[in-house]
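A single protein chain has been omitted from the complex, and every remaining protein chain is retained in its original position.
We call the chains A, B and C, going by the order they appear; numbering starts again at 1 in every chain.
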Amino acid sequence: MQKGRLEAFSDGVLAIVITIMVLEIKVPHGDELSDLKPIIPVFLSYILSFIYLGIYWNNHHHMMHTVKKVSGGILWANLYLLFWLSLVPFVTGWMGENNFAPMTLALYGFILLMAAVAYFILQNRIIHVHGKDSLLAKALGTDLKGYLSPVFYILGIISSFFIPWLAGVFYILVAFMWLIPDMRIERILREVEKKED
Amino acid sequence: MQKGRLEAFSDGVLAIVITIMVLEIKVPHGDELSDLKPIIPVFLSYILSFIYLGIYWNNHHHMMHTVKKVSGGILWANLYLLFWLSLVPFVTGWMGENNFAPMTLALYGFILLMAAVAYFILQNRIIHVHGKDSLLAKALGTDLKGYLSPVFYILGIISSFFIPWLAGVFYILVAFMWLIPDMRIERILREVEKKED
Amino acid sequence: MQKGRLEAFSDGVLAIVITIMVLEIKVPHGDELSDLKPIIPVFLSYILSFIYLGIYWNNHHHMMHTVKKVSGGILWANLYLLFWLSLVPFVTGWMGENNFAPMTLALYGFILLMAAVAYFILQNRIIHVHGKDSLLAKALGTDLKGYLSPVFYILGIISSFFIPWLAGVFYILVAFMWLIPDMRIERILREVEKKED
Partner (left out) sequence: MQKGRLEAFSDGVLAIVITIMVLEIKVPHGDELSDLKPIIPVFLSYILSFIYLGIYWNNHHHMMHTVKKVSGGILWANLYLLFWLSLVPFVTGWMGENNFAPMTLALYGFILLMAAVAYFILQNRIIHVHGKDSLLAKALGTDLKGYLSPVFYILGIISSFFIPWLAGVFYILVAFMWLIPDMRIERILREVEKKED
């Protein structure tokens, strides 16, 4: 029951964050197709951020599946993650409206990095409460994607100031890497369900 | 349980999308009835989009009823649908503020078309997971409305550039067609319930 | 289960409607107490609308308690109610920013009237589905408040053009009348629960 409300609140915040981003796509004044041109970078950033938030919702969904009891630490680690994700609309807007200028690309990567760290903390809190033999601990295994993402974000941040388009490549790369759903947890869960039958 | 959270998140996003559209109806500065005149087209587009989003929520609600297990594919197909629906407030605002100019009518139809395609993909994902003998597969039957809608949207998009008001007629027509609730699924569900008694 | 999602969606829309109203209270540029003066009417309208939406949420909550099966008619009657309630932030903002000018007061009353009619339709749809001996039908009894409200709204709308402050009195009066919780339904529900014990 406790878990239910944690999920409901996270779903609420993520649903709102993902949707208010669209408010950054300001309706242009003209009625020609060419009037949409200035909002193309805003739109592209919107797509990238939508995918990222979708990934977070998806992984959050899978991770919460393994949670059995919710401690105060998990509640706050979850809020800390939501804090960083709540800043995504701001950096998305800044990046889009300034046509992917170096500093905006770097800040976008920084927020992604902070969110990844927060996700990591939440994951550790859950494992801490449920034990090293818990479902999540097993499912994560070496957690390669979890370790690679921050590295790519940092490479992206650095690239922003020298080869801006490369930063974009790094951010898109991480997204693609995660789009492949977290098979590990799904697989372990399936095995557990089989055993229980 | 998995399904519950998918529904909750979709409900959240749809509730927000339907509500932030109202933010596009900017409060006019004067206090006379005539000051409301310029927002009449914005208001009319709001009504149409409200009905469309209501239809999507309604059909989504019926379709999810038939879902028994949620795969990663279903999660992402659902997010893809929400992505296109999240753009409805933008095209509604653009169309309303430009008094139904041709290009804005066409883009409105394009977003509706993309959402219809996304709904189609989600439907297929669900049938794929649940089998061709599943409730949804049976309930859909020939899915006439599902096939007609994209055709009408395309006719609407084309009309936008030649006979703008005809585009509006097409979009309203599709809405009316769907307002007739998805009897098929309701009927099949009722039969199944009867058998179980 | 069906009912659960209807409630969740309605809760979502009402929560957003009630909260985005606060976006109409624009942050003033100065930092003195006197800089808040121009937003006093906006704030007063916010309070009134917050109470009204609270009443709707409360009564909706009680009414839904009596619902056992959800028909397509109920779904759409509910969406129709949400449509009118979604316009409350707009009329609240218009009324507040124009210092309760006659026409804005009248439109505010008109939206309240339309919402009341929509609530009435939803109520009838539910009774239609559940029968005249249903809990809701019994609980409503003569439904005095339900019949008085539209009368007061209409008196308020007419007053707007002649004695503006009287319109405000009417709208506040209806709110107070409803603030007394819907004892009828609560009482009947308690009796039913007693019998079941």
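Heads up, the rule we're going with is that contacts are C-beta pairs under 8 Å (C-beta built on N, C-alpha and C of every residue); 3 or more make two chains touch, one makes a residue touch a chain.
None of the values given here were measured: they were computed from a predicted structure.
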Out of A:I16, A:L113 or A:I127, point to the residue that touches the absent chain in the complete complex. A:I16
Check the options A:M103, A:L148 or A:V169 and report the residue that touches the missing chain. A:M103
Of C:I16, C:M95, C:A137 or C:I157, the one touching the omitted chain in the full complex: C:I16
Among the options C:H65, C:H128 or C:K145, the absent chain makes contact with C:H65
Go through chain A and note every residue touching the omitted chain. 2, 5-6, 8-9, 12-13, 15-17, 20, 23-24, 72, 75-76, 79, 82-83, 86-87, 89-90, 93-94, 97-98, 101-104, 107
Which chain C residues would touch the chain omitted from the figure, given the whole complex? 7-8, 11-12, 14-16, 18-20, 22-23, 25, 27-33, 36, 47, 50, 54, 57-58, 61, 64-65, 179, 181, 186
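One rule holds in what follows: only the chains that are shown with their structure count from here on.
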After a C-alpha superposition of chain A on chain C, what does the rotation angle come to, in degrees rounded to the nearest 5? 180
So chain A and chain B: same face meeting same face, with over half the numbers shared, or different? different
Approximately how many whole Å separate the CA-defined centres of chain A and chain B? 26
Of all residues in chain C, which are in touch with two or more distinct other chains? none
